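Only a single protein chain was left out; the remaining protein chains are all shown in position.
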Amino acid sequence: MESYQYLIDYFENSPTIIKVVWVASSIFIIIIILLVIYLKYLRGHLRKNEKIVTKHQKEYESYLISYLYAGNEEEEISEEQQAIIDKLKSCAVDEFKRRIIVSTLLRLRNEISGEMAEAIQKLYFQSGLISYALSQLKSKKWYIVAKGIRELTQFHVKEVHDEIVNFVNHPKKEIRKEVQLYLVTLFHFEGLKFLDVLQTHLSEWDQIQLLEVLQHFENQELPNIKPWLKSTNDSVVTFALKLAKIYNQFEAKDAIMQLLAHQQKVIRVDAINALSHLQVVEAKDILKNNFDKLSLEEQITFFKLLENMYETSDEPFLLDHVTHINFEIKLSALKTLKILNIEKFKSLNEISDEPDYVKIFNFIEHN
Amino acid sequence: MSDAKKIVLAEDNSTLSRLLKFRLEKEGYKLLIAADGKEAIELIEQHNPDIILTDIMMPFISGLEVISHVRNKLKRDTPIIVFSAAGQEENIIKAFNLGANDFMGKPFSPNELVIRVKRLLR
Partner (left out) sequence: MNTSTVQIILLIIHLLFFIYAFFAIGSYVILAIISTIETKEYMKKNSFVNYKEIMSSTISPSISIIAPAYNESLNIIENVRSLLSSHYVNYDVFIINDGSKDDSLEKLIKAYDLVKVDFLINQQIPTKPIRAGVFKSTNPAFEKLTVVDKENGGKADALNMGLNISNNNYVACIDVDCLLLENALQKMIKPFLEVTEETVIATGGVIRIANSCIIKDGKLLDVNFPKKWIVQAQILEYLRAFLLGRMAWSRLNGLLVISGAFGLFNKKIAIEVGGYDTNTVGEDMEIIVRLRRHMEEQKLKYKVAYIPDPLCWTEAPDNYKIFISQRNRWTRGTIETLRKHRKIAFNSKYKSLGLLSYPYWLFFERLAPVIEVIGIIYFVILMALNEVRWDYTVAFTVLAYLFAVLFSIVAIFSEELTFHQYKKKGTGFKLIVISILEPFVLHPFILYAAIRGNMDYYFNKKKKWGEMTRKGMAKAKKNN
């Protein structure tokens, strides 16, 4: 009791600043104690949650599998199946459970194909899960909208195409990305029509994802990519060039050659790469004549093109640049020359004693 | 009962393995499920199955190591079917080089799998 009184006296008699400091300290201690208690609760809660999730997962797995094998020849939906549908409907009302049901359905849907996969899809519709995804599209929060679109993509819901197309130029890039994936996953090459109206930049990441999705389809019939090559949206042009390369769009060669004069250096370089891949011989002379005005990167890329498409008529050009100041160009020129005319190549042995030249020459000679 | 052929299935997707178990048991096979490569090897050593179905991408010990273990260490020629996700061509080639008999790319049809299992067990 005495010491208690002493502390109070001490506190009252201290200058204000010390009072403030001790009050702050007490507040800190209280916060710390509260946080420690909350932390213990939080960890326990997270652990418990994991167990609950696992439990529900097993439960819904059983339902799903029973459903898939409970069908019979006579009816569209057997009694047993209907019972399961109703059960899932009632569980789906709770968001936590709904998420587990959806993820369980997806875990299976992604791994199997054929009539089983279609059956799972039907279940998604019948159990009413789809209505929740649809309502998410109307949310004000961007990540909920994006999640909704993603779910609809994963369950191949083509019916909402028109609603989703409205989001093509949405300000939030995560939503735009989900829209693009929706269109391409469900409508394959037809889905690429959004490129006609896309105003925003399509990042490399997005482009790669779309291309990968496209590669999985059986029917590889590409629509006309020429309009996209002329687009004012540079990223659409880049994407179209990738399409030209991967799908060997030789018909587009004129449009691609026009891109050799595009404003952006990256696109000019990409165009040279595409022309090289498509083996467009006409491009060689254009680039050769323009060579000195090209940027270094374009020059290097052009030499890579020559490695791919060399002819005897290119010999003088190669000879001219064998001692070019740039390492990669020297390498490329010598390499191509060796294949083209090995005697001529050997005669170039001593023409320069620049260390890089000597190094490159020796390496190519022996490999 | 002892006539039933034994299948060891190594697959870390529990939903898929339960589905396949259901399907294959309907055909009269006995299924032993492993969730990863380590469990798979234990089951194989213990029960000497008639056929092995394994995913390639699994935690800890991959399907490739399972195949290698069965062919090289246990020196058994049990038929092996591997599943793999798309884009894993390199792994499929490795699997065949190690001694796998057949492969199915995901997503696959469970009915198709049953046909292939029957074929390999004839």
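Going by the order they are written in, the chains are A and B; count residues from 1 in each one.
Just so it is clear, contacts are C-beta pairs under 8 Å (C-beta built on N, C-alpha and C of every residue); 3 or more make two chains touch, one makes a residue touch a chain.
All figures in this text were calculated on a predicted structure; none of them were measured in a lab.
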Option from A:Ser66, A:Ser113 or A:Gln209 whose C-beta touches the chain left out:
A:Gln209
Pick out which of A:Ser25, A:Asn169 or A:Asn308 touches the chain that's been left out of the picture.
A:Ser25
Had the left-out chain been drawn, it would touch chain A at residues 10, 14, 17-18, 21-22, 24-25, 28-29, 31-32, 35-36, 39-40, 42-43, 46-47, 143, 146-147, 150, 174, 177-178, 200-201, 203-205, 208-209, 211-213, 235, 242, 246, 327-328, 331, 356, 359-360, 363, 366-367
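In the analysis below, only the chains that are shown with their structure count from here on.
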Hey, how far is the Cα centre of chain A from the one of chain B, in Å?
32
Chain B residues within the chain A interface of the complex
13-16, 18-19, 22-23, 26, 86-87, 106-112
Would you mind writing out the residues of chain A in touch with chain B in their complex?
57-58, 61-62, 64-65, 68-69, 104, 107-108, 110-117, 212, 216
